[in-house]
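Mind looking over this structure? Questions follow.
Left out: one protein chain. Kept in place: all the others.
By letter and in written order, the chains are A and B; residue numbering begins at 1 in each of them.
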Amino acid sequence: MLMSRRKQRFFKLLTYAVLLGFSVYCLLPFLWMFVTSIKPTDQIRTLNPSFWVDKPTWKHFDNVLNGSAFLTFFKNSLFVALATTVASLIISIFAGYALSRYVRFKGVKLFSVAMLLSQMIPGVLLLIPLYLVMKNLSLINTYASLILAYTTFTVPLCTFMMKSFFDTIAYEMEESAEIDGCSRIGIIFRILLPVSLPSLVATSLFAFLNAWNEFMFGFVFINDEAHRTLTPGISLFKGLYQTDWGSMMAASVLSVLPIVIIFVFLQRFLIEGMTAGSVKG
Amino acid sequence: MKVNKTLTAVLALLMLATLLAACGSNKENASNASGAPSESAAGSKAPVKEVTLKFWSSLDPSSDQGKMIQQKVKEFDNSHDNIKIDLQVITYDVLHDKLVAAINAGDAPDLSWGLSEWFGEFNKLDALADLTSYVDGWAEKDKIYSNVLEALTVDGKVKALPNYLGIRALLYHENILKDAGISAAPKTWDELLGIAQTVKEKTGKEAFGIAGAGVRSPQELIMYLAQNDVVLAEKQSDGKYKNTWQDNPDQLSKAAEVFQFYQDLLDKKAIKTDARTWGWEEEDQNFVLGQYAMVVNGTWIEGRSSENPEGMKDVKIAAPMYKKTPATFMEIAPLFVYKSSHPAETWEFASFLLGADYQNAVNPSNAPRSDVVNEGWGKEFMELASQGVVFPAVSLGGITKVMEDSLARVMLKKEKPEDVAKWLSQAINDSLSKTGELSGS
Partner (left out) sequence: MLTLREKKIRRLAIGFIVPALLFFLLLNAFPLVQVLWDSFQFKNLLNNALSGFSGLSNYAEVVKNEYFGTALKNTVVWTVLSVAGEYALGIVSAIALNQQIKGRTFFRGIIIIPWVVPIVIAGMTWTWMLTPDYGILNLWMVKLGILDEPYYWLGELNTALLTVVFVNIWRSFPFFTISLLAALQSVSKDILEAAAIDGAGVRRRFWHIVLPQLKTVSLTMIFIHIIWTAINFDFIWVMTEGGPLHSSETLPIMIYRYAMQEYNFGNASALASMMLGFMISGFILYYYFSVRKNRG
């Protein structure tokens, strides 16, 4: 065993305590959102804020699902975010591989510096140039405009993430595969990716959430309700002088929960990738 | 290993499939986009050619008013064969940035809502259509409040239309004042400062509330300045603007008095200490919750009755208190009409939005028309229309920011009112000079 029984018990307790603390920190605002979403309107903004709900109501959820275009927004966001994830993952797997294995070439090095630079421009200054680009490509008010923009934003980090994960995988594994006659792309897909499954999940989660949560461009590129995504859609509940807190929170809860549930299913790949990995195979 | 291989294969397939799907739907979009013109081409065979007007509105789709707007616009659309209205809902939070991006790309909508603070800037960006001839030829022109129309006129040209008005009045919780033994709302600044201590002692609550930060703080500041006969920037003989406080000791001391008033409010505990940095949300919410007695605010507070029926039931309306001249801030939310290739149709729709029918249905208590005034809150607010002050028609982005800063200097840094008045005067002129609107430059 790695440590004594007593020590083990101590670490287990410590782990639970730490996780409990993190759970409270992470959950508090979300619980507040949820509680708000089931409060009757006259209990929401009061002088005695409380997590206790007197007469819970589903009226706000009803308003969100039946009285607004929430489902359209949700569908749009899902499509845009999935497309972005797939596109940036494919692009960054190859780019990350090149960065990890071929840094000895000048062009590759230059490229990585350029990508790092591109991350340093504040979004505000991208607004007008990107609007112009999209307009010239006649992409304003299409999903494609968002997918293109989000992919551009996520590719650099995804690439660097993939690179750093590939870096931890020994080159010898590839060499033996090469001798077996595997093509380079074959090596990436058959040898490297299965080993780096946890990293793939982490990277795609990042790409997905980035696209899922983006606000500014989602509003600026999109003109109509049929193409609007979730985050801009939810902010419509914020009126000029008055915010419909109940509906806004209900919509937020509805947008957060499915993603968390999907993640709970996905997260087992975060563990299994390496332990069943190809070192033994 | 086997499981992993299959999983990877599935993942890869999934990726490819989604990518293809993405491509497919892009194509679909493209064909839709190219389909639209062909439709209108088909339409052009018919006798009337249909014009599509893009209209960006910040209506609240979940409110009754928002639903009414959508319904009225649809009615207009249905009754006009030649005009189709493409109504889009965009919140105020992002409307400004979206408009700036679109204007820059030459892709502005035909009409949009907006805030009064943007008027000078959009005019300077040369994005707004000249509506003078249309307005002059309009039979109902005299129904619009004349000072409202004047505020939207630059160099004799009407450059925007009023969408709705946000006139400010003094709102007060009658019960809090009663508990303090006060029968009527104060009429002047001194009266307010005089009762502050009584209210605090007898009720434990503050007498007054202000917004010390955010978009509302400059609006309140310009009102207090007007109540003491000072203006932010005056139009000079060369058609440009200038803040003249530093040229005129009398004005400077009057401006300083306004800042002194802010400090007095704090020192006499007429406002909560936190109010130094309240934004409009904190100001409104605390008033609605009955945390303090009085505030200068707009008709929208009435809408809070549904959220806080208890706190709102004793709210009464009076004219804002003043020092020298009765004055209030009048927010004129403009309806921006942009330069476009079909001005006649745009005007037809715009005049519908200004019409009595639409305004009665949508803005019963804050319409820019003198013949649309409902009983209740609207009436008492509209009586103040004639004393309303507005922002000068210059680029305000930099100016409102330094106004906000001046309040922070007075209340957070406790700088001397005279110094702040001087600083603000200089800062306003600097800002005017940057945008080329400073007189004598």
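Please note the rule applied: contacts are C-beta pairs under 8 Å (C-beta built on N, C-alpha and C of every residue); 3 or more make two chains touch, one makes a residue touch a chain.
Bear in mind that the values here come from a model prediction, so they are computed numbers and not experimental data.
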item: Candidates B:Asn147, B:Gln246, B:Ser340 or B:Thr435 - the one touching the absent chain; value: B:Thr435
item: Candidate in contact with the missing chain, chosen from A:Val53, A:Cys182, A:Leu240 or A:Val256; value: A:Val256
item: Residue among A:Ile38, A:Val64, A:Ile191 or A:Ile234 touching the omitted chain; value: A:Ile234
item: Residue of A:Lys39, A:His60, A:Lys163 or A:Arg228 touching the missing chain in the full complex; value: A:Lys163
item: Residue ranges of chain B at the interface with the undisplayed chain; value: 96-97, 100, 104, 121, 124-125, 212-214, 274, 276-278, 282, 285-286, 289, 291, 395, 397-398, 401, 404-405, 408-409, 412-413, 431, 434-436
item: Positions on chain A where the hidden chain makes contact; value: 1-3, 7, 11-12, 15-16, 18-19, 22-23, 25-30, 32-33, 45-51, 90-92, 94-95, 97-99, 101-102, 105, 107-108, 111, 114-126, 129-130, 133, 148-149, 151-152, 155-157, 159-161, 163-165, 167-169, 184, 198-199, 201-202, 205-206, 209, 212-213, 215, 230-231, 234-235, 238, 243, 248-249, 252, 255-256, 259-261, 263-264, 267-268, 270-271, 273-275
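Going forward, only the chains that are shown with their structure count from here on.
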item: Interfacial residue positions of chain B with respect to chain A in the complex; value: 1, 3-5, 7-8, 11-12, 14-15, 18-19, 21-22, 25-26, 29, 33, 54, 58, 60-63, 86, 88-94, 97-98, 100-102, 104-105, 107, 280, 284-285, 288-289, 291, 298, 300-301, 303-304, 306-310
item: Chain A - residues contacting chain B, complex; value: 41-42, 44-47, 63, 67-68, 79, 82-83, 86-87, 89-90, 127-128, 131-132, 135, 138, 140, 142-144, 147, 189-190, 193-194, 197, 200, 215-216, 219-220, 223-225, 232, 235-242, 244, 247, 269, 273, 276-278, 280-281
